[in-house]
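One protein chain omitted, others in place.
By letter and in written order, the chains are A, B and C; residue numbering begins at 1 in each of them.
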Amino acid sequence: MTDEVLGIFKAISDEVVPQAEILRDLDAKIGDGDLGITITRGMEAVMSVSRDLQGTPASNQLARSGMAFNRAAASTFGVLFATAMMRGGAVVKDREDVGAADIAAIGRAALQGLMDRGKAKIGDKTLLDALSPAIEAFDEAHTSGKSLKEATDAAVDACQAGTTATIEMQSRVSRAGWLGERSIGVQDPGATAVLFMLQAAQSWVNANT
Amino acid sequence: MTDEVLGIFKAISDEVVPQAEILRDLDAKIGDGDLGITITRGMEAVMSVSRDLQGTPASNQLARSGMAFNRAAASTFGVLFATAMMRGGAVVKDREDVGAADIAAIGRAALQGLMDRGKAKIGDKTLLDALSPAIEAFDEAHTSGKSLKEATDAAVDACQAGTTATIEMQSRVSRAGWLGERSIGVQDPGATAVLFMLQAAQSWVNANT
Amino acid sequence: MAMRKIINDPELVEDQTIAGILKAFPDYLKRIDGSTRALIRADAPVAGKVGIATGGGSGHLPLFLGYVGKGLATGACVGNVFSSPSSDDMLDVTKAIDGGAGVLYLYGNYSGDTMNFDMASEMAEVEGITVKTTLGRDDVTSAPIAEINRRRGVAGIVFGFKIAGAAAEEGRDLDAVHSVAEKAIFNTRSMGVALSGTTIPAAGIPGFSVAEGQMELGMGIHGEPGVEVSPLLTADEIAGKMLDRILPDLPFSSGDTAAVLVNSLGATAPEELYILFNKAEEILRDRGIKIHRTLVGEYATSMEMAGASISICKLVDDDMVKLLDAPAYSPLLTQHFGR
Partner (left out) sequence: MAMRKIINDPELVEDQTIAGILKAFPDYLKRIDGSTRALIRADAPVAGKVGIATGGGSGHLPLFLGYVGKGLATGACVGNVFSSPSSDDMLDVTKAIDGGAGVLYLYGNYSGDTMNFDMASEMAEVEGITVKTTLGRDDVTSAPIAEINRRRGVAGIVFGFKIAGAAAEEGRDLDAVHSVAEKAIFNTRSMGVALSGTTIPAAGIPGFSVAEGQMELGMGIHGEPGVEVSPLLTADEIAGKMLDRILPDLPFSSGDTAAVLVNSLGATAPEELYILFNKAEEILRDRGIKIHRTLVGEYATSMEMAGASISICKLVDDDMVKLLDAPAYSPLLTQHFGR
């Protein structure tokens, strides 16, 4: 893996930014409505550091891109994105030979980072509820010998299910938590953003493997 | 004259307060729109001191009523009303035998008081343009032997003409003065208030002489 | 538009405001017996010192009551919202603050106020109190320079309070206090813009309004007409238009030293004032005018009106600088923390 990480970020920028309005609307319902602009400004920043990161180790590409995102669009989502990228990247620190076999470990470290940072639990109606099942599904598929493409498809399916499941959940943390029961009935915006990002990664896998 | 002054104030209260909206609208056009409420609150205050003034000299009734008006509704109109009443009253200070023969002198002293206080000239588009011709007409009618009723009618006619003439004038003083040419075309609210007051006095004369 | 105000009975707005102020700052301010519309410094009258009285309509806080304080005015009275106080209240204030050295009347040039203050000063003379008067008349858009005495007073009067107040605090006599007040007012020029109107509580309807998406350049603080209605301009354009009228008027010239006040009319946020000042400072710097001191915030408002004004005071001599820099305290301007 040399610049695959940057390729995936490019795919996310291309596919998720056009869906920013959907994220804005969900966040306006149970948050403060800034998630659309956060994704737009954050990915713009990721794209603009991308060229300088070419040829550097994947760990560096992940960490620097995450930091660029949060610097441009600091927010709950921004700092969580940065944390995930830094903690995920640390798993493969300075290694040149990062490949599909590392993805589950990177994902789990990222997830742990998110939980450390956000102190939320699975079921609290956050992006954890989208990401956690995706990582598990990927890991299971991959360890049982499935291809990268198949494992990615499994991850996206699980992510979709996890995201949908947030609709019925009551938020217990952060901004949506202040809504109490009124948070039930709306799909979590952060989970939705994670789903869109994984779908973009899936497109990249389909196009490049 | 014992409580005639109070009777006239009562007539003014009865007849002018219901026309407050007209004064408000004129003042809103070339002033700040408070003249309606000024007249309402001011005359209310005059009425409420009226009982205490019964049987006191006309000079005292005039001065105290004017002061009550301005205390309740301080403003350009309020302080001019108070000044006119105090200065007019001073002409017949403590006299018990005030009558129709004193009216022109009282009016002239009031007018001089207004000019001292407001430093405006005839033609500046103020209430002076309504009051000054009225006093002159009254004086002329009275000195040429006309009855109180006839002299009052002459005064009101002159006042009406003077008030109408303010429409074409450009204001040179106070709030309307800041409008410059844009003050032309609107009848002066203060002049209109004076006209309404004299018309009320005329009703009183018609009913009581 | 319905009223969006936190009030009780509209007729009680003025009295309950004053009651709240007195309860909030009992160490600094006191009532005059029998008057619900007047406030004086807790230590007034100060024997041997000139008293400074001000006043005007309610609805302009911190004007006028907020300028009663050490190194500022000694007493103030207010009328109904946007209406003059009565000459009786003014006389009460005058008597309550006279420490034997006379009283300066310092207030804005509106006919209701001037006639009532003039009447009060005549009554005060009868009571043996010497009164002198200085009128705030800083709004450059309200009359041409040739008729400067017809101009209305807006936020620029703040420099008058500060400079005359410091002179009175120092113990200067009435003539001297009057003369620095005149100097401060004469050297101050202001211009405002309005982005919305305001609603007078007792009327319940907008006293005046500015159309959506429009602004009025030069509109006065009670909705007095401005010089131009225009679509909403940028902050930089507004600063430019204001200084284009303010600077030539005195004029302010290269090498001058000045104090600058960027004032919110109420609803306009501090952020916007600083953005406005950011440009004003650049313009003044380009013209070679040195800023000695900057004030930014709510100094003279019209309730919830959106808009702002810039006032510039030329500091023509060292005495003015010294008086401007002297300590001053009012709990409505700087009530924040202990001192």
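For the reader, a short list of remarks on this structure follows.
Going forward, a contact is a pair of C-beta atoms (placed from the backbone, for glycine too) under 8 Å apart; a residue touches a chain by one contact, two chains touch by 3 or more.
As the structure is a computational prediction, the values presented were derived from the model and not from experiment.
In the full assembly, the chain not pictured is in contact with A, C, by the touch criterion defined above. Only one of C:170, C:236 or C:319 touches the absent chain when the whole complex is considered: C:236. Checked against the full complex, the one of C:32, C:46 or C:61 touching the unshown chain is C:61.
Here one chain is not drawn; of C:90, C:202 or C:328, the residue touching it is C:328. For subunit C, the residues touching the chain absent from view are 1-8, 13, 16-21, 23-25, 58-59, 61-62, 66, 71, 162, 193, 195-196, 212-213, 232, 234-236, 238, 266-278, 281, 293-298, 301, 303-304, 306, 308, 324-329, 332-339.
Interface residues of subunit A with the unshown chain, by the touch rule above, are 32-34, 37-38, 67, 70-76, 78-80, 82-83, 117-118, 173-175, 177-179, 182.
By our rule, only the chains that are shown with their structure count from here on.
The touch graph of these protein chains has some other shape, matching none of line, ring, star or complete.
With each centre defined as the average position of its C-alpha atoms, the distance from subunit A to subunit C rounds to 56 Å.
The distance from the centre of subunit B to the centre of subunit C, with each centre set as the mean of the Cα atoms, comes to 33 Å.
Residue positions of subunit C touching 2 or more other chains: none. Of all residues in subunit B, none touches 2 or more other chains.
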